[in-house]
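With one protein chain withheld, the remaining protein chains of the complex are depicted in position.
Per-chain residue numbering starts at 1, and chain names A and B are given in the order in which the chains are listed.
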Amino acid sequence: MNDRGSRRDRLLSRLVQAAFVIGLLALWYLATTRWGVSHLLLPNPLLVWREFVDVLSSGEFLPDLAVTLGELAIAFLISSFSGVTVGYLISRSQYLIRVFEPLLAGIYSIPIILFLPLYVLLLGLGPASKIALGGTISFFPIVLSTIAGFGYVERIYITAARSMGATYYQLFRYVLLPAALPVILSGLRMGFTVALLSILGSETLASLAGLGHRIVHLAESMDMARMFAYIVFAVAIAALLNTVVSALEARGKRR
Amino acid sequence: MNVSVNAAAADPRPAAFYLRIVHGIKRRPWIARLLVIAALILMWEVAARYLVDPMFLSPPSRVATSFDMLFATPGVPAALQATLWELAVAFLISVVIGLPLGLAIGLSRFSYRSFMPIVMLLYGTPQITILPIFILYFGIGPASKIAFGVSHGIFPIVITVVAGVQNIKPILLTSARSMGANRWQIFRWVVFPHMIPSFFAGMRLGMTGVLLGVLLAELYVSTAGIGYFTTMFTQNFDSTRLLGLITTLAAMAVILNEAVRRAELHFGRWRRFEAGRQA
Partner (left out) sequence: MTANNIAVKIRNVSHQFGEKGDRHHVQALQQTSLDIARGELLCLIGPSGCGKSTLLNIIGGLVKPTSGTVEIGNTVVDGPLPQEIAFVFQENALFPWNTVLENVMLGLMFQGVPRAERMARAQKSLAAVGLADFMHHYPGQLSGGMRQRAALARALSLQTNILLMDEPFGALDEQTRMILGEDLSVLLARSGKTIVFVTHSLGEAVFLADRVAVFSARPGTIKDVIAVDEPHPRKPEFVTTDKFTTLRNKLYTLLHDEIRRAAAEAGERPTAADIAT
């Protein structure tokens, strides 16, 4: 395979992707303007763009965004602290790992969103139930990866450090922590993503405020163009947050 | 459990007995796990009975004995059946579309480079934001639940099939070629079997996705199906039946997940030998 050939292939692939995106947008535009798809189903993309700009410039998004981000921050704070702490404590003993890891993994495998109605019953429709659910769900990937990070450090590293006379604190700071850090950072990133998704989800299902709720509200009032604008906005925010968190994870791992 | 030296000297039997029990538990983690679960259920019971208003949290004893009342509620069995049906159909569709799609994308370098980024982009978007659109388009009946389930379940399947096809070690392909295998034989006897454990892992994740998608859609629609009952029980502060319903759905999820996991273990046996070797 020569260089010139593969460069051409890569260019062709990019063209296919560009064609895909442009084609989709073109279909969307034609569907709403030429092919008579009802604007109650699919709003005109130009209209969506106008609403999007309006939402941004008027700052209408601010209260909902603040609610969502606030819930996310608190939920993640709770789950990361508790997840790392509990994960570390469990990881100290092989026996505890054998007992708890499958248990935690098993619970995480069921859709915990099912418990949202219970949380709403207990805590109401306000932010508390969203934070509680978000914290609960994101706890699991964090605790599991903390266990994996600390619990499965190569024996040889620990043996080597011990043989050189390391105290427990030194062992923790210079061997366990650096070894476990990449895995834990991955877990934190996953926890963050999952927290965001569950908060958006619980706002969609049962809430009085927040981005998820705003989208539902617009759907119910059939304001399609503005709803699409908010969806684009929410997706953009999620993408932004995920990119930032991934970059932080990579930064943390590089050292 | 304090056993003082004096007590041990005075009557050694209870001490040894306790020690034997503790030793037995230490040797069998699954017993400890059951104990932990039992302890959690006990805490739930105590909290529900004495600490929290019964309106908000029903003790497990009452939930367990009220299942007959739950299933006698008109519409609940039908809603559960409908959900199960939606889960099965969504899973089937995800597999039937996901497998060939994954093969198509993974088998050619060009289609991988062209389409995989698109797949990953779509996979990364929070689909919950477009749930209202699914309901608007597909209605409040099973179609929207199935569609939303497929849209969650299909991605892990495609992604893992692509990985299973793409990360086959080149030496295996070279070896087959050196023995005279033609392109079809290489696909049938080398690429395809190599991909199968990944496919089953993908199905496991796909089932998780289908569960999430279908249940989210069900919970969203508060005028029919499961969502109707969760809304009703919540608004009526009927925590007993609500917990019963949630438990039933959770049990359904566990059984489905376990079934796919067992299948994965069976079909992925050779992978574990390889992994064990490299460990």
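To be clear about the criterion, a contact is a pair of C-beta atoms (placed from the backbone, for glycine too) under 8 Å apart; a residue touches a chain by one contact, two chains touch by 3 or more.
Quick caveat, the model's predicted, so the values are computed rather than measured.
Q: Tell me which residue among B:Arg33, B:Arg49, B:Arg62 or B:Arg177 touches the hidden chain in the full complex.
A: In the complete complex, the chain left out is touched by residue B:Arg177.
Q: By the contact definition given up top, give the residues of chain B that touch the hidden chain.
A: Contact residues on chain B toward the absent chain are 169, 171-172, 174-181, 185, 189-190, 193-194, 196-197, 269-277.
Basically, only the chains that are shown with their structure count from here on.
Q: Once bound in the complex, which stretches of chain A touch chain B?
A: 9-10, 12-13, 16-17, 20, 41, 95, 98-100, 102-103, 106, 109-111, 113-118, 120-122, 196-197, 200-201, 204-205, 211-212, 215-216, 219, 227, 231, 234-235, 238-239, 242
Q: Inside the complex, what are the residues of chain B that reach chain A?
A: For chain B paired with chain A, touching residues are 26, 29, 32-33, 36-37, 56-57, 109-110, 113-115, 117-118, 124-126, 128-133, 135-137, 208, 211-212, 215-216, 219-220, 230-231, 233-234, 237, 239, 242-243, 246, 249-250, 253-254, 257.
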